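What follows is a short report on a single structure.
All protein chains of the complex are present and in place, except for one that has been dropped.
Order as written gives the chain letters A and B; numbering starts at 1 within each chain.
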Amino acid sequence: MSSETSQRTTERGRIRVTGFDVDRVESRDPLSSWEPDLQSEEGRGRLEYAWKRFRRNHLALFGAATIGFMILLAVFSRPIQLPSSFPVLAGQTVQPFSLAPADPANQDVITGYREPTLENVLTWPPTGLYLFGADWAGRDILSRVMYGGRWSLSIGFIAVAMALLVGIPLGSVAGYYGGKVDELIMRIVDMLYAFPFIVLAIAVIAVLGRGYWEMILALVVVGWLPYARIIRGEILSVKENEYVTAAKALGSRDRSIIVRHILPNAMAPVIVQATLSIGTTVLVAAALGFIGLGLSPASAEWGVMLNVEQDAIARGRWWAGLFPGLAIFVFVMAINLVGDGVRDAFDPQGDQTDSDTGGLR
Amino acid sequence: MSGSEPLLRVEGLEKYYESESDFIDRLLGRQKKVKAVDGVSFEINEGETLGLVGESGCGKSTIGRSILQLREPTAGSVYFKGQDITTLSDSELRDLRKEMQIIFQNPQSSLNPRLTVNDIIGEALDIHGIEGDVTRDARIKDLLERVGLNASHANRYPHEFSGGQLQRIGIARALAVDPDFIVCDEPVSALDVSVQAQILNLLEDLQDELGIAYLFIAHDLSVVEHIADEIAVMYLGKIAEIGTPEELFVPPQHPYTEALLSAIPEPDPLWEGDRILLEGSVPSPIDPPSGCKFHTRCPRVIPPSDYEFEQEEWRAVMSFRHRAREEDIAVETFGDDDDALTEALRDELDLPSSLTDPEAERVVEEALRSVADEEFAAAESVLRETFETPCTTDEPALRRTDAGRVACHLFDPAYESGPTDGTRTDDGAVTGDGAAASGDD
Partner (left out) sequence: MAMLEVEDLNVRFYTDDGVVKATNDLSYRIEAGERFGVVGESGAGKSVTSLALMRLIDEPGVIESGEIRFKGQNLLEMNEEEMRSLRGNEIAMIFQDAETALNPSYTVGEQISEAIRYHLDLDEAAARERAIETLESVGIPSAAERYSDYPHEFSGGMQQRVVIAIALSCDPDLIIADEPTTALDVTIEAQILELLEEVATEFDTAIQLITHDLGVVAEFCDRVMVMYAGHPVEMAPVEDVYYNPQHPYTVGLMSSIPRIGDDRDRLQTIPGRMPDLIEMPPGCNFHPRCPYAEESCTRVDPQLVDVETGDPADPINSDAQTAACLAHTGELTGELEYEVTVRGEDDFPGPDGASSSAEVTDR
């Protein structure tokens, strides 16, 4: 030990190391091919990371595929003809395919309920006619389930999209500005939350009457609440980040701070919630249909199909209820798988390279 | 400091917050004021660095943000180049942001993870339309190289960089608008030793080249000593002492500066300085102590002149008084017998079984009995009224001494008559004279 020469002292800063010549490192050519690279590979933003993780989640991919399949079936079940009032291509058929074995509205009231049968698939040319049986009016259930997806699915997606359009701006304003604005918006949210979800929707329909857009409006009225709440909470925490202060210090305007710095970093939980609530929205739409407040009884919306067959199911004509029910079930299940996948993809805890080796890189 | 106007002059800056409260509290007016910054004044000259040190919660970060008007000050003025910027309109303020910038502590949270480096630095240029004769990209490239980064990394996202590199990007963003003054809010606290030194060197180089003035906020006195031309030590929203590093580290010192300095571990195994261990932790700014805010922990409180105290006894009495005020004495655990109880209390409070001064002894005994009956307020008031010391009644103002300006009654000639055995004699005894000599200039 070399300490014999040194004495105990109360003086600070005695030791000085000189000659550790940094310039030598900077001026010499690299000794080896090893380069002090950046910590991770180029150009993968958080969204790309999320997508990469999502792709590895087989269950979620299966869900996404199922939803894609159902959407395709709905779109291609019958030809789509634009209404004659449409500004361009009025009255033209934009989608000529017709996968459904029969016109979903085609009745054969005399024969009525027909049990599911495989017969028609085995004939030539094969057809799915009556594969799911026929309902009280003799309409082919397979065709109706395929075609009905147009209502059920579109209601789910459109209602959620519109709810986002209402909830995000309101929640953002409440979270960013705080104070009285926040108080006002959040008290409205609390008030609407105090009504049972379905009762509120029923009330709206009772006022507006039945119909496709009325139904969507009813779903939006109750649907925007969670987004406003989530985005507000998220913004409260994101706005504490120093990059927001930095933007203010640079003189950015409020709108640019919200849109550029806060919202993109606050969206992840909203996206997760939105995905999951497409399923619930479809369920509520079906429930409204089932209690007779949905679309017109003639439509093939899945909930409505269940509604008109209430007593048939009780009398043992199981197929009349099973297949529309199954369609709802499969769709909601699939969307939940996707939703869980999206959540896991955004959740940093799920990212092993970020959390488990924490501090090592 | 006379004659020309300093770059930045802060006068009587105050920032109060409402304490956390819910709707009902607000309705009933039960809110309390948190005095984060409580009347702070200082000046920074062009191209110079003022270091601001203090423990967490002393209000040092709030000062930085209040100066930049990121938090509106409750009172006081901030003069930048002679103009009071607390009264500026939003658009005037926006123009001013070209001249004052800020660097943050946490490099991870100070850069938006969804923007590329190019966008982050470019934002400043876009807002203020600074392009001049060079293109935007060339300017960004230039800035990146100036802070020691590879310009080809401009299209990368923050998560691809290490902490030190992120801090350099933050510095480049601040430099983009070509400011004259930068608030550095703990810029190296989150960094490793070697990277910390790199960033300190970079900041110093930039100052030499561009003549930028810094307000350097940190909790690490050794870092501040290295970089600052002048240091202000803060305690509970007030400046306790301000002076050049040389002035700060020689007596006369504020007892807090002395303790803070002595607490820093010295990277020298054979160093054996005297540790001044402060009792307890910083009191809450919601209900700060009266008089000198440091008196609850100060090892050198001025004893009352009418009584005779050993310094240790006096310290114990002060801490007794403080705990009576906080009602932080567990009486029920000591049993019922009165005499045994006061005895146990003395033990708990580190009070000797009998004080040197019989008169003082009588008062303390009375206070102990009040405490035994759980009448804390009575105990506190009898102690407060009998043992009067300027430290608990008068707020000390910053006054010039031989070495820097100090806010402490020990160096105030008005209290010089107090017994000197209360102050440490090794270095502090002669300070009364020094303060008297230069106190009125």
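As a working rule, a residue touches a chain if its C-beta (ideal position, glycine included) is under 8 Å from a C-beta of that chain, and two chains touch if they have at least 3 such contacts.
This one's a predicted model, so the numbers in the text were calculated from it and none came from an experiment.
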Any idea which of B:Met100, B:Val195 or B:Ile212 touches the chain not displayed?
B:Val195
Which residue of B:Glu99, B:Asp178, B:Glu204 or B:Glu395 touches the chain not shown here
B:Glu204
Which one, B:Gln108, B:Ser222 or B:Ser381, makes contact with the chain that was left out?
B:Ser222
Over the whole complex, note the residues of chain A touching the chain we left out.
1-7, 9, 11-22, 24-26, 30-32, 34, 36-37, 39-40, 352-353, 356-357, 359-361
Tell me where the left-out chain touches chain B, residue by residue.
55-56, 162-165, 192-198, 200-201, 204, 219-223, 225-227, 249, 259-271, 275, 277-278, 280-282, 328-330, 333, 348
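As a convention for this text, only the chains that are shown with their structure count from here on.
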Report, in whole Å, the distance between the mean C-alpha point of chain A and the mean C-alpha point of chain B.
49
For the complex, which residues does chain A have touching chain B?
3, 6-15, 38-46, 241-243, 245-252, 260-261, 264-265
Interface with chain A, chain B side, in the complex: residues 65, 68, 70, 93-95, 97-98, 100-102, 104-106, 109-115, 123-124, 127-128, 153, 155-157, 159-162, 165, 170, 173, 177, 266-274
